[in-house]
Structures are given as C-alpha cells and as structure tokens.
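As you look at this complex, bear in mind that one protein chain is not there, while each of the others sits in place.
Then we have chain A:
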Amino acid sequence: MEPNPRAGTPAQRTTRRRLLAAALTVPLLLGGAAACGDDDSSSGGKTELSIFWWGAEKRAELTDQALALYTQKHPDVTFKKTWQGNQGYFDKLATLTAGGNAPDIFQIDDNYISEYAGRGVTLDLTPYTQNGKLDVSKFPESLRKYGEVDGKLAGVAMGENTQGLVYNKTLLEKFKLPEPKTGMSWEEFIDWAANVTKVSKLPGTQDASAVYQALWVYLRQNGKDLYSGKQLGFDEADMTKWFTLWKDARAKGATPTPDVIHEGNASDVSKQLIVTGKAGTSWVWTNQMPELKKNTEDELGLMAYPGDSKVQWARASLYFSAFRGSKNKDVAVDVINFLANDPDAAKILGTDRGLPPNTDIRAQIAASVTDPNMKQTIAVQDELGKQFGPNPPTVPPQGHSKVRSELVRVAEEVVYGRQTPEQAAAAYVSAAKAAIGAS
C-alpha cells in the first residue's frame, strides 16, 4: 500500500512523531536509570558484594557453602557470585576492570598479581593486617610474602602448593619397574624414564623443557633463579644447559614424540600426559592431584621434582584480592579474612584451592580429611614443607605470563628440531628480558 503524505491532520502527524520520539527515548532513559541503580548496592544497611573466581563445579559448590555461612553470621551481607573455568577468566577480569566494574573480591594467581597490583587495581591490604581486620599471622612467612608486590600485600593466599612430579604407579607395577626416588638427579631421572620407555613402550616422562616451574627448580638448584627482583635470574648458558638436558632426554627415548609433547604443554589438567595415558610422569602442582585423579583410572604417585628438593618453596596456588575501587572495602576484607581463618569456613573449603594457608587450620584439616588423593597431597606437601630451604622466591614480576608463554614457544622450537639449544637459549633470554621490561 502506498502511504499518502496528505493523510491525517497536522495535529495527528505531530502526535505520531511525538510517539516515535517517545518510543525511542524511553528505553534510553530506562537504560540510564538502570545504570544509576548500580550505586545502590548498600542501601538500607544491606551490602551486596560481588565475588569472582575460576575453577571447577566442585569449587563453586564449596565456595557457595562457605559464603552462605558468612551470610548466616552477617545477615546484612549477601553475595553476587560469578565463576567460570580457567580459560577466559583473565580476559573477563581485565574487561570488567577496564569498565571500572571489577568485582569487590576476585581470585587471582601469581601469573597476574603483579600486573594488577602494579597498576593499582588491588587494594593494599597491609593496613588491615596492622589494625587486626585481616589476620595473616598464622600463615607461613614465605606464603604471606608471596602475596606482597612492591612491599604491599596485594593478595591473601587461599592455598599453598609446590611443584609435584606425578607418576603412574599402575604402569610401573604392571611392568615391575622401580618407582622414581626423591633426590635423584635430573640425569638419573631421565635414565629412569628412558628405561620405562624401553620396558613398557610408553614414553617414561613428559618433556619438561617447556615447563616453567621445572626450569625454575633447576635454576635454583644451580644457584640461579627465574627472577632476581625485576631482572632475570639466569643467563644464556643456563638455558643452553636446560635445553640440552632435554634434547639428550629425547635422544635417549625418555620422552614422547614432539606432537605429544606439544599436547602435554597445554595448561589444562585434563590434557596432562599422565592422565591422557601418553607418558609415565607429568610435571604438576601438588594441589592438582584430586583433579588429575578424576581424569584417570590408574593409581598415581606424587613426589618432588628431581634434584635437591630443598629449593622448592611454599607457593600461593592462588589468592583472593579486593578491588581498590570497591565501595565496601572493609566488608570485602572481612570476607577474605573469614575465608582464610574461620575454622568452619576452612573445613568447608578443604584443600580445593591448595593446603589451607592458616597452619593451625591446616593441622585440623589434615587430621579430618578422608579423600585419599587429598591425603596424598597433604602428606607429600607436609613432607616437602619440612625441608624447604631459606630464601624462597618472591612473587614474579609484571610480564611473568609472557615469560611462561615464550618458554613454551622457544622450547618447542628445539623439540621440533627447528632450533639448536644455543639458538633457543639466546632467543629465550632476549624474549624474557623484553617481557619483564628488564635491561
């Protein structure tokens, strides 16, 4: 139908136009009003805190329960909980932060804590530890220190872990092979793995050349470190030795083919070669045991990395940090304090995020825990913890995540035979320097 421009009186046309204008402006106004509504989270004595973490369903369940307990004790405080898998978590957190909407409390790890603290996103918790609102006195000193960036407490460790070498007990028993021994040298370990390959036809171990925490342990055993303050703690010669060690391991048949090594270099727990059945050992963190166990039928053993295990350290597996721009900072800190130190909350949370940071509570949990995998984690970590030497590393500087991803890339260049250990070492040192902005 052809619309007639002369239809209707002028008054009617005006009305129609007004209607149109109204139809367009109303949603805009509503949108604006909704945006303003965000500020009212604490009206009427009620406080709603937003909290964001990554993890599996189990963690969500436990955290839900612990937070419900807080609300039970403080009926004025409720939570807006958001959680998701690890992949994409930090994209989301960065996007929220960019929009000025960072959650009041968020989970973070040593990959990014310096990044967030260095740019003033996290609340400095030091004053709260001094006025008694936040108690970290029962934490092992190294664990507390591991949350300090530039002398400010940026995050409260929610769990402790350390490097763990996990091996397939079922496989070793089946072929009557010896178990690896704590304290064996890297060379002895590689020979052990080569023997496993020879006997069982399954590659003895995942190649660790791209595993940054293995490199870190190796460097510390050689009197070096991954970082020394905001500089690198190693040089080209160290890297050449490291890449050569693993090149030889591949020549001896201790490790899988390059494509399988590449698969195992993915960070997902479910892709570790120990659980995909493509190698006899994998390089993990001690608190990942229950998650690993979920992905395999085989019985798993856990021990320290090869070499002197005194150089390993109590690492914060992850932290909770508070947002500096939060409107409810004090409540947020109180919640973090509750999750870390309240015996009932700790009992609910268990060792899902790592060993409880509060050592008193840790002892209680260790006595009452029933899950055999969790028991194993606690036993190994306790055993190692007794020997941890002095001078644990401080929290990695800004650019750490790039230092890690560059190691994977460069190590794989050697694994695929595209670069010699010497070339890769030179490439890695310059890439890592650039990543942390060192000279």
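The rule is short, and it goes like this: a contact is a pair of C-beta atoms (placed from the backbone, for glycine too) under 8 Å apart; a residue touches a chain by one contact, two chains touch by 3 or more; residues count from 1.
In the analysis below, contacts and distances are computed from a predicted model.
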**Study point:** Omitted chain (choose from "Cytochrome P450", "Sugar ABC transporter permease", "Carbon monoxide dehydrogenase" or "ABC transmembrane type-1 domain-containing protein") - UniProt protein name
**Key:** "Sugar ABC transporter permease"
Study note, to complete from the structure: Filtering A:71, A:97 or A:394 for touch with the omitted chain leaves A:97
**Study point:** Which of A:80, A:181 or A:418 contacts the chain that the document leaves out
**Key:** A:418
Check your understanding: Per the definition of touch given earlier, which of A:66, A:105 or A:121 contacts the omitted chain?
Key -> A:121
Study note, to complete from the structure: Note that chain A touches the chain not displayed via residues 2-3, 5-6, 13, 17, 20-21, 24, 87, 90-91, 94-95, 97-98, 100, 115-116, 119-121, 257-260, 262-263, 266-268, 401-402, 405, 408-409, 412-413, 416, 418
